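Have a look at the structure below before the remarks.
Note that this is a trimmed complex: some chains were dropped, and none of the rest were shifted.
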Amino acid sequence: MSGSATRAPVIEITPELVADHGLSPDEYEQILEILGREPTFPELGVFSAMWSEHCGYKNSRPHLETLPTEGPLVVQGPGENAGVIDAGDGWGVAFKIESHNHPSAVEPYQGAATGSGGILRDVFTMGARPIAILDSLHFGSLDSPRSRYLLDGVVRGVGDYGNCVGVPTVGGEAIFDPSYERNPIINVMCIGILRLDDLMRGKAEGVGNAVMAVGARTGRDGIHGATFASVELDEGSDSRPQVQVGDPFTEKLLLEASLELIGRDLLVGIQDMGAAGLTSSGTEMAARSGSGIDIDVALVPVREQGMTPYEILLSESQERMLLVAKPGCESSVADVLSKWDLEAAVVGRVTDDGFFRVRDGGEVVVEIPVQPLVNECPTYTREGVEDPEVRRLRELDIAEYSAPISDQEAADALLTLLDSPSLASCRWIYEQYDTTVGTNTVVGPGSDAAVLRLADSGRGIAASLDCNGRYVYLEPRRGAKIAMAEAARNVACSGARPVAITNCLNFGNPLKPGTYYHFAEAVAGLGEGCRALSTPVTGGNVSFYNETPDGAVYPTPVIGMIGLLEHLDRVVPSCFRTPGSTVVLVGETGDELGASEYLAACHGVVGGAPPQIDLEEARRLVDFLVEAAERRLVLSAHDCAEGGLAVALAECSLGGPDGPLAVEAELRTDVPAAAALYGESQSRVVLSCDPETVEEIVALAAERGLPVAVIGSVGPPDGRFRLAAAGVQIDLELDRIHDVYRSALPRRMEKQAGLTT
Amino acid sequence: MPANQLSFRVEIRVTPREGIVDPEGQTIARALEDLGYRGVSRVGSGRLLKLELQAPSGEDARDLVTRMCEELIANPVIERYEVQIRSPETASP
Amino acid sequence: MKIGIVRFPGSNCDQDCHRAVDEGVGAEAAYLWHKSHDLEGCQAILLPGGFSYGDHLRAGAIARFSPIMREVIAFARDGGPVLGICNGFQVLCEAGLLPGALVRNDSLRFRSHPVRVRVEQTDTPFTSEYEEGDVLRMPIAHGEGQYVADQSVIDALESERRVIFRYVDELGQRTEEANPNGSVRNIAGICDEGRRVVGLMPHPERVVSKLLGTDGLGVFHSLIGSLQATGDGTTTQTTRAGDGPAAQAAEAPATHAPGVAEASAP
């Protein structure tokens, strides 16, 4: 059903109304200047949405512009629905990340589901078939019922959506810290593959070409979602923000129909109607092409009666796309959509006058020049100031925690860490995700990086999502560099060469100087990391206002790293596979307990400086790992991260597909025992290899200037986990630590069902 | 259990709030049409919960059920619920 | 020899099945659109996994009314081999080709992980290449995989040896822990009275390559072998008169020994 939209009464534009739309008086002045007159009410809505933080990047753009975005493999950098890299032989990999923090805080199931839906659309509108999803989840402590409720709903939401569409969820991270209480971070990354010949973009070219709205009908849901994502969650207010409901079944139909339309060369351009719906898709497509667009809201299929132009323009109903058909292809386009039981309506035409013009039947209700609307959103560079409390915590004297510990204390600490939900097995989460549909998943969740088959090329794609918010909080620049290095290391552990990133910058209110400082420093660190590792940014997302009444969440710039693997049959697993193999530690272990999970989980301390990171060394480590895999020197490779060497070794022994393997290891070092076992010194990797190849590995590491030590062996038949360092010996029954590691999440989650409070 | 408890039969219906999409209802509507059923419209899907409740009075029962709905059974952001309580007299047919 | 793979709106293992047939065992695979009335001469039909019609109402409830399902039902009633995997199994139960029903997992959660299933019977077109008692490792991925049926139906299934796959542990033992969804008697797959229609919840089509595991290959090799053994595979023409071109009887007579899967160039 479509008909004339309900004629809205003329609404007077008052200063209050302008303020309610999140526009400052200066910004309003700029609007008056652009238009040369007062805006109409729908025009005010359009500006408000496009100049929101979410669409306009007001507070972030100047910093984002410092990130490197070019490289030999980058086919499409930031500015499109998703980034694309060249994967060889005419194959491309499209990928992008998206946050859905605020909707998920209110309605975890639907919030997470619609986040997955949006990022899938961003990828398949590039002409790519989505082959994998990864999710980065940061929640409050699982001791809180609210956090358990949120985790339960989010996991179901991410799972049900991907499962239904048939895209496997193959990796991610789950981190728990009270800082995220009530404002969880839900970032979802999607990876798709395409023939580069089929690469599609969100363009609106060719005067007179039909602009079509396809997919679900437009309802009143999520109006001003983009603005909503740009304000703090207000505890007291009961004006519940509108939450959208996802429909993965329709999404699946849209996915197949879109790929068929692109494959048959019927389209000029296509874009998801995501945040700010018809407004952002229409104007962004026109802006990219330097064209104009003329639409009639009366032609848009709607779900509810009496929708006004304002509502139709700003609705964020899910599973909708805007596309521009090639001349003469309109009816073929309609045929394809109807084959997939989808609705399509011609709602307008491409013009060449550079205006976004919206009619309601005959009457023009919006007429805005596209370029300033899309590209001249005012941006702000502010003064960032480090919060003194942060500095105090960073400079906290943590020397006392390096005091000698007993064997018993060392063992207890390991059990505590393996029981910490951030370090424990995530199996409870990923067993709710279909990880193998599509038969591209060579390495699924539970490894350092997921590895996917790149069609029949014999090559692979590796991907990892990483961010330790505690590091970034305590020292943002270093924390961001660590996130970069860790993501690259994870990918390289699988044998793949890291080639590009997407990123999702989750921060608090940027108007607060402390948050702004975090943001600016973290982006600077990100840029350094990208340059040092030769992994340019191809896109990303910024989510501000992640605040709760207790303050901002930890600054959390999540890195989505993509790597390419030359020979899929040389992929390296994370965990020990072979009894009798030798265990090797690459990298230097320092006296670095600062910002560690050990301090947080075992001593309740958040403080100290995060570990040192030398990006040049990080790069040499990556080169070493890639070459070792290429030469088939290693049987497994696992990155040392949160929880230090002891936890890394335990993960290697517990995570294999055929059950746990015993291990016996000793690290000779002058570093105090607690730091040797649990410190989080960077650029370290635990390898296992055939005893015969040890020499070659040692030589290769030395060639790259990397410290290396043979520390033990896999699979003594006594079924124990033994690790000695600095005179302290951990000796635990394998089954015991396995139990703790495996049951940490289910033990907390399965005792209660969903709560809605 | 205190002697002065009464027994109630409760039925709770949870349906999508006005304006929230109902993909399930849409699919069922289409299936009915494909099967040749004519004259069907406004198909809406929902969940149903039945339970028995001991409470001192009908008013207490209603209070309790309302709290349950708000806390656990429905998510008011996207769902609405209706409660039907049959008092002890009418409970036994 | 041609194997038909039905595509319902919401099917999402159709491509995996296609690949298992053509790359896995080198036979010809053809997609059959749900709105079509024509099996296009296929000698066996696969109903793939996924979420046909979004699993709305009940998994498989709406798909069974698709035009193509009318043909599939007729084909099955005439003894044509039909395999339903996951959602396909649900469709077969809804369509009444297999008894019982699949309801929500007892955990109320979607479950996705490798399981082990024991081959209980080898006299079906989809298990003839296995040995009875073989323990296969293949993934499950479903929210509604708990097999239920009336006691009398279960008794009949057991006494007629129609339980084809059962969830077991590494040692091949039927244990409660090995049962991922609460299915009665650890049932993972069954067949119809004629033993030509088989449904199972795990995904053999996901383990048909060296890279990802090969335990599912036997299902497809069995099918090819049994089609070759019976000559043209299909016993009768099942396309309704007037509905498109008459399905060609299989072009190639069985020239290979039964059980030998040979690539037949499409």
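A few remarks follow.
Think of it as A, B and C in the order they're written, each chain with its own count starting at 1.
In the analysis below, contacts are C-beta pairs under 8 Å (C-beta built on N, C-alpha and C of every residue); 3 or more make two chains touch, one makes a residue touch a chain.
Since this is a predicted model, take the numbers as computed values, not measurements.
Per chain type, the number of copies found in the complete complex of this structure file is summed up as A x1, B x2, C x1.
The definition used in the following text is that only the chains that are shown with their structure count from here on.
The chain pair with the larger count of C-beta pairs in contact, out of B-C and A-C, is A-C.
The distance from the centre of chain A to the centre of chain C, each centre being the mean of the chain's C-alpha atoms, comes to 37 Å. The distance from the centre of chain B to the centre of chain C, each centre being the mean of the chain's C-alpha atoms, comes to 38 Å. In chain C, the positions touching at least two other chains are 53-54, 56. Those residues of chain A in touch with two or more other chains are numbered 247, 249-250, 341. Those residues of chain C that touch chain A in the shared complex are 9-10, 12-13, 15-16, 19, 49-51, 53-56, 109-113, 139, 141, 143, 203, 205-206, 209, 211-212. The touching residues of chain A, counted against chain C in their complex, run 156, 159-160, 163-166, 247-250, 252-253, 340-341, 430-439, 441-442, 453, 568-569. Residue ranges of chain A in contact with chain B, taken from their complex: 106-107, 110, 216, 219-221, 240, 243-245, 247, 249-250, 303-304, 317-318, 341, 753-757.
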